[in-house]
Every structure is written in structure tokens, then in C-alpha cells.
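A quick write-up on the structure given underneath.
Heads up, one of the protein chains got dropped from this complex, but the rest are sitting where they should.
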Amino acid sequence: MANSTTSGVAVGHDAGHGEHHPRLQHHFFDMDQQLEASTLGMWVFLVTEIMFFGGLFMAYILYRYWYPDAWASASNHLNVQMGAINTVVLICSSLTMVMAVRSAQIGSIRGQVGYLIATIGFGATFLVVKYFEYAEKFEHHLVPGLGMTFAPPADHIHAAHPVVGSSEQLFFSLYFIMTGIHALHMVVGIALMLIMLVWAWRGRFTPEYYGPIEVSGLYWHFVDIVWIFLFPLLYLLGAHLGAGH
Amino acid sequence: MSTHTSHIITPTRTYVAVFIGLIILTGLTYVAAINDFGALNTPIAMGIAVMKASLVVIYFMGVRYNTPLTKVVVVAGFFWLLIMFGITMGDYVSRAWLGVPGR
Partner (left out) sequence: MATETAPARQSYLDAPYGLAAWLLTKDHKRIAMLYLISITVFFAIGGLFALGIRIELLTPKGDFVAADTYNKLFTMHGVVMIFFFLIPSIPATLGNFLIPIMCGTKDLAFPRINLLSWYLYVIGGTLAIAAVATGGLDTGWTFYTPYSTQASQTSVTMAAMAAFIAGFSSILTGFNFIVTIHRMRAPGLTWFRLPLFVWAQYATSLVMILGTPVIAITLLLVMAERTLHFPIFDPKIGGDPVLFQHLFWFYSHPAVYIMILPGMGVVSELVAAVSRKQIFGYAFVAFSSLAIAILGFLVWGHHLFVSSQSIYAGLVFSIITMLVAVPSAVKTFNWAATMYKGSVTWESPTYWVIGFMGLFLIGGLTGLFLATLGLDIHLTDTYFVVAHFHYIMVGGAIMAFLGGIHFWWPKMTGRMYPESLAKASAILVFSGFNMTFFPQFLLGYMGMPRRYHSYPDEFQVLNIASTFGATILGLGYGLCLVYLLWSLKRGAIAPANPWGAKGLEWEKTQSPPTTFNFEEDVIVTEPAYNYAGSGKVHHG
């Protein structure tokens, strides 16, 4: 079958199956290739997430360009303090995430477990704050969907910058959709971290094998980055026009 | 094809320094937003956000130590977003140039 003169392919050597790591999958040559493939794969997936959120940012950009006053006054109804707390919470969670991966790299199970619990804690905190934020919006009749009546309060902001038509509804639609999809990603992230926590606690990760936790970390940081852009764009754009709450 | 780049372990103090940088930049975002710089408010806010995102990408996500291919993938993703924003807004912004009412 193998005719090396016509096909130009020489007989290869055995791929060192004697000393294979138990976590090496059969189609990979060695652990380094496996980790590189996983990292590249996660980044390619994150590029799809960038384009996914990108569609929402596109809508935001267009409508902000068309309705700058409505955008500014709508933004001032958002709770900047809660937004800021959540920003800090996520930055802390990114630190603990990175420390969890580092703990795996140096072989510390206690470190992995501790930092993963902290990361999950910060993630849960984010969602709790978000819950209260959303509850406030519902209370103040700022939900343009779900069959509810949209009725922003008449206040000095609106007096200074009259709302253009009812385009504030567009802002709030985008607010709920953008932060809502972001929150869904957080939920997925927390679920992923719970799996990592169980695996870490069982000692699955070693300095030679920590791909899953590193790659989950990439996902977590990405969700943080989306928030880094959402915070100024949604919460702070009208801040110089006068205080929110 | 092993390059062993994945075995570089970043020291804790680097991570903490990046964390502090991110917190400071967040504070800066808030301060810049409550002051009126006119048309510059948005570029300043976005500039700071890009700096924060870059810190996360380069240090926390370890792209600093990744292969050139991974770096290209990261840049390409953000660049493609700019294509969508740039050309679409090109349409909307240039509609007014013809000087014909309604076009």
C-alpha cells in the first residue's frame, strides 16, 4: 500500500504512545499542541462573540447619532452607582479568575478552589446588583417592552433636554437587550466556573494540564470586557448634563 | 509544534498592578464623564475603555505570551467590528451630503 516513491510520504515513527499524558486526546500529538489548539479555538469563538455583541453596538451607535438628546436624558435615568459597583465587581472577578488559573499553573489546589469560589461570588454579586437595578427600572415605568407602559418621569433633565419623540424607548430597549444578553453570558460563565470548581477540587488540573480552566478564564475576561464598554456607553454618556439619581 | 509559551507563569504582583490600573481607569472614566468636554467626552470615554480592554486582553488573557496567530485573531475580531461600524455609519452620515431634501 505505501509506495514512498510515488506518493512522496515516508513512513512515520510511532507517536510516542508509551509516555502519553492521560489527558492527551488521541488526535493531538502532544499536550502543547492540545493547549494551543484549545486556546486558539476559544479565541476564535470569542471573535464570534465580539461580532455578536457588535450588532447591538451598531444599533446603539446609529440611534445615538440620530437622537443624541434622547440618548443623554434616557441615560440619566440609569443608576450610575449600581453600574459603577458592578464594574468594580467584575474587575475584581477578573483578578481572582487570573489567580485561579495561576494556581493551576503552580499546582495549588487550595488556590484554585479559593479563587474560583471568589470569582463565582463576584459573578453572583454582579447578577444580584443587576436584579435590583432592573427592579428599579420596572418600578419607575422605564420598560418599553413586555406589554408595559413606558413613562419616564418629568424632571429637570427632561426640561433642559426635551425628549425627541419617544426615542428614549429605543435607548431602554437597547439597554435591556444589551445588559440582558450580557447577564445571560454571566450566567453561562458562572455555570462554567462551577464545573471548573468541581474539577479543580478533584485535582484534575496540574501544571501540565490546565487547558480547560485557562480557556474558561478567557471567556470570563471577555464578558468583563463587554461590560467595560457597556458601562460608559450606557450609564455615563449624559453624566455631564446633571446628576442621574 | 510546541513553543512552550504556555508555560510562562506571570507573577502575582503583575496581576495586582493591572488590577489597580483597571480600578484607577474606572475612576477616571467617571471623573471624565461628569465634566463637560463637549465633543471630546465620547472619544475620551472610549479611549479609556480601550485602554482597560487592552490591559485585560494583554495581561489577564495572556495574549502577551500567545503565538502571533492568536494575536492576529484578536486584532482581526475588533477590526471586523470597525468595518461594520465604519461602513454602515458611512451610509448614514453621507446621506445629508447630496443636499436634496429627504435624501
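Residue numbering begins at 1 within each chain, and the chains themselves are lettered A and B in the order written.
Rule of thumb we're sticking to: a residue touches a chain if its C-beta (ideal position, glycine included) is under 8 Å from a C-beta of that chain, and two chains touch if they have at least 3 such contacts.
This structure is a prediction, so every number in the text was calculated from the model and none was measured.
Q: Any idea which of A:51, A:151 or A:198 touches the chain not displayed?
A: Residue touching the chain left out of view: A:51.
Q: For the full complex, which residue in B:27, B:47 or B:90 touches the chain that was left out?
A: Of the candidates B:27, B:47 or B:90, B:90 is in touch with the missing chain.
Q: In the full complex, which of A:79, A:125 or A:167 touches the chain missing from this view?
A: Selected residue, touching the omitted chain: A:167.
Q: Quickly run down the residues of subunit B that touch the omitted chain.
A: For subunit B, the residues touching the absent chain are 1, 69, 76-77, 80, 83-84, 87-88, 90-92, 94-95, 97-98, 103.
Q: Across the whole complex, list the residues on subunit A that are touched by the chain not included here.
A: Per the touch rule, subunit A residues meeting the hidden chain are 1-2, 6-15, 26-28, 33, 36-37, 40-41, 44-45, 47-56, 58-59, 62-63, 66-67, 70, 144-147, 164-167, 169-170, 173-174, 176-177, 181.
The definition used in the following text is that only the chains that are shown with their structure count from here on.
Q: What's the distance between the Cα centroids of subunit A and subunit B, rounded to whole Å?
A: Chain centres of subunit A and subunit B, defined by C-alpha means, are spaced 15 Å apart.
Q: Show me the residue ranges of subunit B that touch subunit A in the complex, using the header's touch definition.
A: Going by the criterion above, the answer is residues 1-4, 6-7, 9-10, 12, 15-16, 18-19, 22-23, 26, 29-30, 33-37, 41-42, 45-46, 48-49, 52-53, 56-57, 60-62, 66-67, 69-70, 73-74, 76-78, 80-81, 84-85, 88-89, 92-93.
Q: Which stretch or stretches of subunit A touch subunit B in the complex?
A: 29-30, 32-33, 35-36, 39-40, 43-44, 46-47, 50-51, 54-55, 57-58, 61-62, 65-66, 80, 84, 87-88, 91-92, 94-95, 97-99, 102, 105-106, 214, 217-218, 221-222, 224-225, 228-229, 231-233, 236-237, 239-241
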